[in-house]
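All protein chains but one are shown in place.
This part shows chain A:
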């Protein structure tokens, strides 16, 4: 069927030698070709990003319940879902936890990742082997890490507390069982998971920095710290932006790790916007309320995406 659409007009066309180049037609054709290239991406974006996004926004203004799946009716209820969610004390808590979790995770992942990247940037024996070993946390599925860490962090029988105990450092830390500690524990696990990603990308960035810059710095007698601050960091800036933005995007919407580690508990101490959306939509089956929280998450990500694009543009100039 595709061949017919192509050959039919081709057959109707006058012989090629007879055509006089018509600039307007040629421009039109070129435009068409360009759209041909863009079309698959546009269709994909509209279908898999645009539609769910619009649908999610619409849903947040609807009374969307299990009944809706049968009748298809989801009456609009104005801003009921929004005021309902915003009045819930849990929402404020979850928002705060999300911010703390994201900031803490990024800080930890980035600093340790950068330190490791700088470390591996030198040549030494077993460099490659060690580097690939460090990738492991990244390769393990999030849920598996969550379950393993839940055992490690168990207050009575966990490996971590036993280890601290033998060191004489107490060893009764209620990592996941105290509302005051749980968020910190979850952040620590997420830092562990995120280090490899940060390290790999930053390592790649470091490899791109021309070696002669360092040679010049050495000739000028710059100290190690000065070299790092004046050469490494500025040269690495585009890569750092990418790492932080990507890290932000994947951290702010965290769900699986928390579900596996604490299920949002104890006493809602680790509820984030991600777990709240999940709870609203899939436990309480109040899809309207779930959509509201989801939209807030999208909004937060969108704000950062704008920052990212801005940063990219100034970088390009």
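In this section, a contact is a pair of C-beta atoms (placed from the backbone, for glycine too) under 8 Å apart; a residue touches a chain by one contact, two chains touch by 3 or more; residues count from 1.
The rule is short, and it goes like this: contacts and distances are computed from a predicted model.
Asks: The chain that is not shown, which UniProt protein name from "ABC transporter substrate-binding protein", "Anaerobic dimethyl sulfoxide reductase subunit A", "Cytochrome c oxidase subunit 1" or "Acyl-CoA dehydrogenase" does it carry?
Replies: In UniProt, the chain that is not shown appears as "ABC transporter substrate-binding protein".
Asks: Among A:142, A:176, A:217 or A:291, which residue is in touch with the absent chain?
Replies: Hidden-chain contact among the options goes to A:176.
Asks: Quick one: say which of A:104, A:194 or A:264 touches the chain that got left out.
Replies: Touches the omitted chain: A:264.
Asks: From the listed residues A:34, A:132 or A:207, report the one that touches the chain absent from this view.
Replies: Touches the omitted chain: A:34.
Asks: Take the complete complex as the reference. Which residues in chain A touch the chain that isn't displayed?
Replies: Residues of chain A in contact with the hidden chain: 2, 5-6, 10, 16, 19, 29-30, 32-34, 36-37, 39-40, 43, 47, 65-72, 84, 87-88, 90, 150, 154-157, 174, 176-179, 262-268, 279, 282-285, 316.
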